[in-house]
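Here's a structure for you.
Excluded from the complex is one protein chain; the other protein chains are retained at their positions.
Each chain gets a letter, A and B, in the order it is written, and its residues are counted from 1.
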Amino acid sequence: MTTLTDPPKQAFRLSQLIYDTRYRSMTIQVIAMIGFLILIGWLISNTAQNLADLGKEPSFRFLGEPAGYDINQRLIDYNNQDTHLRAAFVGLLNTLLVAFLGCITATVLGVIIGVLRLSKNWLVARLMTVYVEMFRNVPVLLWIVFVMAILIESLPAPRAFRGDNPEATMKVFDSVAVTNRGVYVPELLFGVDARDEKGEYLDAPTGWRVGLGDLPIGASADNPACASYYATEGAMAGEPGPGCGTFQISLDLMAVLFVLIAGFYSAHRIKLRADRIQEATGERPTTWYLRLGVVVVPLLIVLYALGAYLAYPELRGFNFRGGTHMRNSLIALWLALSLYTAAFIAEIVRAGIMAISHGQTEAAAALGLRSNRIMSLVILPQALRVIIPPLISNYLNLTKNSSLAIAVGYMDITGTLMGITLNQTGRELETVLLGMLIYLTISLSISAVMNWYNNRVKLVER
Amino acid sequence: MKKTVFLGALTVAGLAAGAAAAGTLDDVKARGKLNCGVSTGLVGFAAPDANGEWNGFDVSVCRAVAAAVLGDPAAVEFVPTTGKTRFTALASGEVDMLARNTTWTFSRDVDLKFTFVGVNYYDGQGFMVPKELGVSSAKELDGSTVCIQTGTTTELNLADFFRSNNISYEPVPIETNAEAQQQYLAGACDVYTTDASGLAATRATFENPADHVVLPEIISKEPLGPLVRHGDDEWGDVVRWTLNALITAEELGITSANVKEMASAAGNNPEINRLLGTEGNLGEMLGLSADWAVAALSSGGNYGEIFEKNIGENTPIGLSRGLNAQWTEGGLIYSPPFR
Partner (left out) sequence: MSDLSFVRTEMLPEKEPPASTVGAIGWARENLFSGWFNSILTVVSLTVIYYVLSTLLTWAISPTWSATSLGECRDILAEVGREGHYAGACWGVIRDRWIQLLFGFYPSELYWRPILAFILLGVALAPVLFSDKVTPKLLWFSAVFPFLFPWLLWGGTIWAPLAVIAGFVIGWFVYKAVDASAGSLAGIIAAVVAAVVWWMFLSGYVVNGVPNPDDPNAVGGLNALLPIGIEAVESRNFGGFMLSITIGVVAIACSLPLGIVLALGRQSDLLIVKALCVGFIEFIRGVPLITLLFVASTLLNIFMPPGTNFDIILRVIIMATLFASAYMAEVIRGGLAALPKGQYEGADSLGLNYWQAQRLIIMPQALKISIPGIVSTFIGLFKDTTLVSIIGLLDPLGLSNSIRADAAWNGIVWEIYGFIALMFFVFCFAMSRYSMYLERKLHTGHR
């Protein structure tokens, strides 16, 4: 008979904390934690004492004070009497804008260049190699400055458009002005029959195509800018003035977007229905005109009803007025970041394509696909799985590199919050920490979204 | 002062150990070098030449202070600072004084806790436009594109000016003067605005300076001067009175050429004697040697000489004295008496 005996119960000895592997990891962790806390405490106490010596108390109250400076590119309403917080927000939107545009162009350019590097055309392949090496091996800050200088020096100034025999003319049926201050493109506006402040029609009236106007969020009756919004009569009744509310939503644009999304959704449903019919009967009904129709027709109707028209830029005074002004600083930063990142993406794409076994190409060729279809239908979708993870880190790099906007005077979050606001208020600690926090949030969000996408397209291994 | 080899090694590697709270004057003397914050490069005011020697109007003030304190105008470490880093550099004790065309304002003096020891250049923000635009007043600039240097008071002044005149403008913020100049010349902005001295200096280097005009409006007061930290009055006095010595010397006709001779023996003018240390003990009161002012003046001459050499009418920059003439000649440059 065997008796089960419990392992001898030993009293816990202190030396076990070092020698016993079960406890040792605990010891290490506790030591690490204590060390970390001491470090943090030390930093905080130093900071507190230094700030006390300088007579500055850490406080974020400055964010509520008027900023006092102007920002040229604002995606939301802003003037120099608004707060530093709002200025920072304007900067944040600018950062996001250039990062978004940059990621898209860099991807498109990168894929094209990566594919062309593998082209059978000797000259093109060499040229693309030169491009990639040139952009990868020179600092991005230098490229940003370069592109800006090229734009400034090579494009005509607005004054070149003036006179009877101008040196420069507008492009695309006189609707786009390319100047060294930026590109002016026509802008979609609503309300042909809207009236100006004096009650005059802006254009020949038909009486009802005035648009829906703007909806101010957070409007209050105390704000004088909102007087017209709350007014029931007068030419501008129901229209919020600039500065009314925290921000304003264009109801016209919302209506157009809604119709557009509804159209696409219907088109998608029609396609699904066509799929079902094809599965059941083997014959696919022709639906392209229907699908086109549900997107386009309602859109046109809504656009007409809202009185949509294009505002063309025209030279008035010192500058072009009207239209959308894409500033040089935005274009330079956008272009430089895209070109620079595209060189890296091209390498990733090339590596991804080369990772696909040659048998895939041959098999696709055996099916009778032409070479561009082989690339787009067989190779690239498979390469995508290899490409996406490094692509994410390049998107992150591009977003982070957009902080170099300051070199061309693009007012991003670094230029507003960590630039002029820091200068004017002298709050280094608060502004820099807040700025880092914002960038960290952006980075983590981008990687979260892209990782989610990556997990979706990842090959499911069994 | 706890100094160990580890930290000592870092000192060699550039760690300037020194408590900001201790007397800056003693620190500077112990170190044998003056750390002076200047701009990273502004024509006529501060720029390094091919040999790495810094020159310019602001730089001369640093050299004069170094000469007064240490007897050697070359005993200066110039720390280039940007608009963003300058105040931190001063507050943290990285530099002993800042001579970087910094405008004396209430909030910088009171809120940021600095002491402006005087004014070495009275400036004001102006506008420069190409002549062909036909603009004669800044009020006609409605809708124009304006190049501004960021990190300065200019962007606030500009916002205030256009707001109070109810005209619109498009600001183009730019980091450095060199880039602003490039944009302006290419026509990427209609107007360039900065301190009038900067405008003149910039215009002077154009291929065709005559094609550009500086508009008559001066929209702000920009008294530029050296500054030190709050709370160290001995050091503040040294910098203040060195600057005043330069100014007084011009008023009294002491130049770098004749200062040695005048200092060799007491003369008839008691103020000159007091200034040059042949009478009284002003140097001792400051905690400096008796010939501090002689050393300061030998370094680059009096205020007028410094002005003429770096930014005066005979230089490419060609600024006239204007407001910066001696008070006896109708300007604002005025030093309290040495008594």
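Remarks
The working rule: contacts are C-beta pairs under 8 Å (C-beta built on N, C-alpha and C of every residue); 3 or more make two chains touch, one makes a residue touch a chain.
Everything quoted here is computed from the prediction, not taken from an experiment.
Although one chain is not drawn, the whole complex shows that of A:Ala67, A:Ile113, A:Val145 or A:Val259 it is A:Val145 that touches it. When you scan A:Asn121, A:Thr246 or A:Gln278 for touch with the missing chain, the hit is A:Asn121. Remark: the residues of chain A touching the chain excluded from display are 18-19, 24-25, 28-29, 31-33, 36, 43, 46-47, 49-51, 53, 116, 119-124, 127, 133-134, 136-142, 145-146, 149, 153, 396, 400-401, 403-404, 406-407, 414, 418, 422, 428-429, 432, 435-436, 439-440, 443-444. Within chain B, the residues in touch with the undisplayed chain are 1-10, 12-21, 30, 40-44, 46-52, 77-82, 84-85, 88-89, 92-94, 175-178, 181-182, 185, 202, 204-207, 315-317.
In the analysis below, only the chains that are shown with their structure count from here on.
In this assembly, the C-alpha centroid of chain A lies 42 Å from the C-alpha centroid of chain B.
Interface residues of chain A facing chain B in the complex, by the touch rule stated above, are 53-55, 68-72, 80, 149, 152-153, 156-160, 180-181, 316-319, 321, 328-329, 406-407, 409, 411, 415, 419-420, 422-424, 426, 428.
Remark: chain B residues 20-21, 83-84, 87-88, 91, 111-113, 132-133, 141-145, 150-152, 155-156, 158-160, 163, 169-175, 182-183, 186-190, 230 touch chain A in the complex.
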